[in-house]
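Other chains dropped; remaining ones untouched in position.
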Amino acid sequence: MLQQLFSPSLLHALDLIGIFAFAISGALLAVRKNFDVFGLAVLAEVTGLGGGLFRDLVIGAVPPAAFTDLGYFVTPLIATVLVFFFHPHVERLQRGVNVFDAAGLGLFCVVGTVKAHDYGLNLASSAALGLVTAVGGGVLRDVLANEVPSLLRWDRDLYAVPAIVGATLTALCLRFDTLNPATSASAAVTAFLIRLLALRYHWRAPRAWQRRSSVREE
Amino acid sequence: MLQQLFSPSLLHALDLIGIFAFAISGALLAVRKNFDVFGLAVLAEVTGLGGGLFRDLVIGAVPPAAFTDLGYFVTPLIATVLVFFFHPHVERLQRGVNVFDAAGLGLFCVVGTVKAHDYGLNLASSAALGLVTAVGGGVLRDVLANEVPSLLRWDRDLYAVPAIVGATLTALCLRFDTLNPATSASAAVTAFLIRLLALRYHWRAPRAWQRRSSVREE
């Protein structure tokens, strides 16, 4: 459906940019964890492609795009090479990486929602799967690196919320039959901007309500 | 097949109860790990739906029920809200949570086995997949929370055994063509009771046989 709305080559280019940004974050974590060059490549591939791979398995789109499109496979390797040789520079560009990552987040939550809906899922499930598409790669990255997933930690800036907003807006557009290049781009940009604001102002989500009784008990 | 044995609405209600119990255990772990509210929701969803999702992917039942039935998706969110606001009370009700969780375990090992068999798996594989359906959510919960899976630890009360018994009984009923509401309910109740007894009397499984030679070496 998105293929009809946008030119395929534009959509593909956006996809690759998102995968590249995610892959950079995977490779950088691998450097921090002191992994070897194959560890970098594995984490880059998993972070870049994991969310979409899971989505495709769930909706039955096999073999998944991650294994049929050579560009999807090669992009994380380029990220690996860059980080391998220039990681101190890349680290210093963390802010730039964050902006790309936010772009990937915004794009993937929209694309994931639309693709899930194309395969017959209802609107709520499509939005949920759009969210998983956007955040799944990062969760797999952290699980493989034996870290608590950044997505779950209270001391990290909002990451799920922007994707939830983007996926929900997309689902609403599908519901009211108003999905077009302008509205889907708006949904992605909204998610992108919320993520940037969360990074800028350190917006965080609350932890479970600590009732007084609980504090006393502990 | 179970749909023919039981009224669909009863089966669905039992399913939701099991999912709810599992989701509570996921959300409580998230509170103990100090995750934010989205971490609670993610762990609740994963724990409640993970086992069935894996089963559906393996047997090719895509999109999995977890993504097509809105009730399955919403139930863990209700568990999240409850734990978020009332977690000290829920913790205090740990024994009650354990009973629900045991009920989910008993139910899911039977349902998983029957569904796998419906999709053409042989009896041993169906029982194995029934076991995975019952325990898979808990394993995913622990992996995401960066904990050693409770299922694997020797210092936890028996959890796999009740599910193995329930799944095996179900497979035997299928083998001898005697699966009916009474026998499948018996299999689920047997698993449920074994789990409760394991909790009550702290039944545990042995670790690898520590040969004297090994102890000396260490």
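Every chain is named by a letter (A and B) in the order it is written, and numbering of its residues begins at 1.
In this text, a residue touches a chain if its C-beta (ideal position, glycine included) is under 8 Å from a C-beta of that chain, and two chains touch if they have at least 3 such contacts.
On a predicted model such as this, the values are computed, not experimentally measured, just so you know.
Trainee: Could you work out how many identical chains the complete complex has, if 2 are displayed?
Mentor: In total, this homomeric complex is made of 3 copies.
FYI, only the chains that are shown with their structure count from here on.
Trainee: Go ahead and note the Å separation of the Cα centroids belonging to subunit A and subunit B.
Mentor: Taking the average C-alpha coordinate of subunit A and of subunit B, the gap between them is 29 Å.
Trainee: Provide the residue numbers of subunit B that touch subunit A in the complex, in ascending order.
Mentor: 30-31, 33-40, 42-43, 53, 57, 60, 62-64, 67-68, 70, 73, 83-88, 143-146
Trainee: Touching residues of subunit A toward subunit B in the complex: what are they?
Mentor: 57-60, 116, 119-122, 124-125, 128-129, 139, 143, 146-149, 151-154, 160-161, 204-209, 211, 213-214, 217
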